[in-house]
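Before we start, here is the structure in question, set down as structure tokens.
Excluded from the complex is one protein chain; the other protein chains are retained at their positions.
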Amino acid sequence: MANLSSLMDSEVLRAYATYATIVLLKMMLMSVATAYFRITKKVFANPEDARAAAKGGDARKLLKTDEDVERVRRCHLNDIENVVPFVAIGLIYTLTNPDLASALLHFRIFTGSRLLHTVAYLLPLPQPSRGLMWIIGYFATISMAVSILRGVLYL
Amino acid sequence: MANLSSLMDSEVLRAYATYATIVLLKMMLMSVATAYFRITKKVFANPEDARAAAKGGDARKLLKTDEDVERVRRCHLNDIENVVPFVAIGLIYTLTNPDLASALLHFRIFTGSRLLHTVAYLLPLPQPSRGLMWIIGYFATISMAVSILRGVLYL
Partner (left out) sequence: MANLSSLMDSEVLRAYATYATIVLLKMMLMSVATAYFRITKKVFANPEDARAAAKGGDARKLLKTDEDVERVRRCHLNDIENVVPFVAIGLIYTLTNPDLASALLHFRIFTGSRLLHTVAYLLPLPQPSRGLMWIIGYFATISMAVSILRGVLYL
């Protein structure tokens, strides 16, 4: 049996596990938000969904787009574009065994900026609040990527 | 040389590797399905693709959307929104060295529900079949995330 059991003794890996899980859960919440707006506003993309919601009424009228639904979907796609690279680069960075304080700084800045990004997107707050939150999270990920390439480059 | 060689002695890691690879391959199949429908139905998003398919005919007519293509694309995006969190959270969960039986249960429920979700989306089956398959997979991932946060929380 391999010694997976000792891996989580690493504080950096535990910190990574915690923050990566939090931002992934936040990203997953966007699916629920989309479903919520689709159902409450009766706005669907699939005919079979519209039929289930129309309950005998005219289902085709429910096949439309809605600004609230589209906003949540844009927020969700932005999460995919930013959270997924963070999770992947963050794991590789963790495997390079970085200093705990540096790692925590990167993970906390990214997680905080993404939570605020979602608030700024969904309320919405006037720009440049959302843009700023995006850039902060973006550079936290870039900084870990640079650290990886400086430490373990093998082409 | 590091002891990567012994990692796959862990049955949980081997199970993770198997199920994660299966759902990722299934997700990748959606690209082929999109390409298949685009080519057979002659429906393209890029002018250079339309020109290649028009073979001297009017390429602009092929720049349109088609319900079959859009359905596969929605199914693909739904996979990205659900399979990617499963793969990431599933790996972190695996690294917390869970009980083999619990891990297999999570991996099998997620994988089974996603395969059925694709069937329900592409046929399509009437709702709530697709919605139910989505929720089952969603909660399998949430359950692993809760297990991670209870086990290794480090903020």
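As written, the chain order gives the labels A and B, with residue 1 at the start of each chain.
As a convention for this text, a residue touches a chain if its C-beta (ideal position, glycine included) is under 8 Å from a C-beta of that chain, and two chains touch if they have at least 3 such contacts.
Predicted model only: the values in this text are computed from it and were never measured.
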Of B:A20, B:V43, B:C75 or B:A120, the residue that touches the missing chain is B:A20
Touching the absent chain in the whole complex: find that residue among A:I89, A:L104 or A:M133.
A:I89
Contacts of chain A with the missing chain: which residues?
6-13, 70-71, 74, 80-82, 84-85, 88-89, 91-92, 94-97, 124-128, 130, 138, 141-142, 145, 148-149, 151-155
Need a quick check: the contact residues on chain B for the chain that isn't drawn.
1-5, 7-8, 11, 13-18, 20-22, 24-25, 27-28, 30-31, 45-46, 48-49, 51-52, 76, 80, 84, 87-88, 91
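Here is the rule we go by: only the chains that are shown with their structure count from here on.
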Copy-to-copy rotation (chain A on chain B, CA atoms, range 0 to 180, rounded to a multiple of 5 degrees) logged as 120
Chain A and chain B: spacing of chain centres that average the CA atoms, whole Å
16
